[in-house]
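Only a single protein chain was left out; the remaining protein chains are all shown in position.
Let's turn to chain A:
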Amino acid sequence: MPKDTGIGASTKRREDVRFLTGRGVYTDDLSLFGQAHAVMVRSTVAHGRIVSIDTSAVESMPGVLAVFTGEDFKDVGGNPAGWLINSRDGTPMREPKRPVLAHGKVRHVGDAYAAVIAESYAQAKDAAQVLSDATEIEELPAIVDMKAAAADASNRVHDEIPDNICFDWGWIEDNRAAVDAAMKAAPHVVTLELTNNRLVPNAMEPRASIGEYFPGTGDYKLTTTSQNPHLTRLLICAFVMGIPENKLQVVAPDVGGGFGSKIYHYGEEALVLAAAKRLGRPVRWTAERTESFLSDAHGRDHVTKIELGCTKEGDILAIRTETYANVGAYLSNFSTATPTFLHGTLMAGPYKVPHVYVNVKTVFTNTAPVDAYRGAGRPEATYSIERVVDKMCRELGLDPFEVRRRNLLTPDQFPYTTPVGLVYDTGNYQATLDKAVDLADVAGFEARRAESAKRGKLRGMGLSTWIEACGIAPSHLVGVLGARVGLYDAATVRVNATGTISVMTGAHSHGQGHETVFPQIVAEKLGIPASSVEIVHGDTAKIPFGMGSYGSRSLAVAGSAMDRAIDKIIAKGKKIAAHMLEAAEGDITFADGKFSVAGTDKAKTFGEIAFSAYVPHNYPLETLEPGLEETAFYDPANFTYPAGAYICEVEVDEGTGKVDVVAFTCADDFGNVMNPMIVEGQVHGGVGQGIGQAVLESTSYDENGQLLTGSYMDYAMPRADDVPFYTVDHSCSTPCTHNPLGVKGCGEAGAIGSPPAVVNAVIDALQRGGHSHVTHIDMPVSPNRVWQAMNA
């Protein structure tokens, strides 16, 4: 029976009441007394040397209060990359300074090199246009194509980096010779060259920041659209501006979606703080949608050659990849981790493949920075593997379901050490595959195909069996891998005197539903109603610490910290109960919201214990502090490894090339599920984004570095009628073995597993439809591309 409260209940999202009735409070909703408005002045060319900026042209314009240029920030620090990656030869990556405002050179269209602060937004906008016209930039040839950039030492995004390569990474370099030998010895080798298309994140709420400075105390406050306010504070304080951490409060109020793009610190956040200090007034900035397209960190953008060595029967013997990964003009905070340790480490997939080697070259170009976007590296790995496995099946005439069964790891093999450095703790990949086959009615496909054919449509079916590593991450491991931070999380559970509870969590909810799910766990563990529990997040002044929400980590890491803090509350409660009930602490049990003396009917409710902690009239004060509040930091022992099997069916219109995704089935293993409705919603959203990447979304720069897809007129986002009704199942669950909740994380899965299922289905439809020469089409499989492929 489904539960109606606590862990496992499909509790409706309490935050939706405010979101759906327009009562959310987002950064741009705040209006502060005396506020001034900032407008950024952005480069209209992809690459150029700043010759002069005539600020006098705007200083006397109506309402203008201040003008900032790169010159104002040249002596402060830069926004760093969070991970230090070494090249194959052991040399550290090239890490150019990323200034608050571009100085000396502009490096992509949209690169902000100045900012105007004025009394009103319109005045700032007017002045920004005038300042743009009063700027002389000597245009340089744009570097757009990654391989050309790497081959041409004469044209440099950063003058000090001759070949535009950030690093040339091998994983695992010591295994390279063995992998090469295995590939050479393999009876059959499948080769596939593919592109993982660049995506624009397109959060519904654009980025926005408000800076405040309080001269009386020297304190700063930044209200901003962030997925992790503590990390933003750390970056601003320790790297960019040198403000003491205890003098900067960072608040991320309601945030309207992030998908990765709001993990990172951006220059506008430092700008509004500096401007607030100079003017002694709050300074606000909100991106226009065009600015979001031009200056948010984009996602993906890999060009990969993958080779797979196998037997004629379809046993995978070796996988070798060579990838060019675009990092854009500057290193965004996670940009060096995404194509490496969130990508290369997954290249064995869910398979027992003995030899794997991954080479990634990251390249600077005159395009917007590229960083983690829902899935971050794992969609790229999964797409490469699942496409090449599909191609292997076609080349060898093998059934793609049987080939997966042949190669999938089996439950008895866990814990399993992969050849790319991870230890999968648990899973049952056969079970999810069998479940997907059943739910998708694979047996009935031929009948459906015949029915589609009657309507003149080519029908195809595609499969993807995927795994990912999330719940990031064990600090000791990521430290070895180059991370410059730990990736634990923290929670404080504060029991108030009247028994209500406030949980301060380091996770940040920007749509995920933490305010509903976290109380479900607290309620279950403490035997109290979930309505007595409030979640506090997104404010460095209220939260002990936190690394934020991304990498499907909120529940697995921050939720585990909360779980540990609750355990501490229960342990202290037992001490208090033992005193009040005049029993030994060891005889106290806690269940259903009551502290009882084992074997007796003597008990105190949780509320009575809480009250006693704050009104300690009958309390062991000599040995126990009053109050009932506990903090825990939790550092995971391993990544978590959600996995699953996705089956997609498409119809292709032969006349137009249009692909319709007509059925999509997901069988996922997320470990224990706290709220099935929210998990299903997360899968729906993730698969929707995956279908968007596979069928619709294309980010295109022309040879001059101009973004051709800079608005919704040309950038196709998935809409409701672009996706089918999903069949979603998470019953094949193997709980995570190393976190207290047994959870694995579900936020990114849909976006990771779905793109190859869609493309495999399209190739299947075309092959079955007589277009046997079509073995690959790059994403997005747009009507134009599919038609061109059919008619090539």
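Assume a residue touches a chain if its C-beta (ideal position, glycine included) is under 8 Å from a C-beta of that chain, and two chains touch if they have at least 3 such contacts; residues count from 1.
FYI, contacts and distances are computed from a predicted model.
Peer 1: The chain dropped from view, which UniProt name applies: "DsbE family thiol:disulfide interchange protein", "Carbon monoxide dehydrogenase", "Phosphonate ABC transporter, permease protein PhnE" or "Dehydratase"?
Peer 2: "Carbon monoxide dehydrogenase"
Peer 1: Pick out which of A:30, A:134 or A:716 touches the chain that's been left out of the picture.
Peer 2: From the options A:30, A:134 or A:716, the contact with the absent chain belongs to A:716.
Peer 1: In the complete assembly, which of A:44, A:129 or A:775 touches the absent chain?
Peer 2: Here the residue in touch with the unshown chain is A:129.
Peer 1: Of the residues in chain A, which ones touch the absent chain?
Peer 2: 125, 129, 655-658, 696, 698, 700, 708-709, 712-717, 782-784, 787-788, 791
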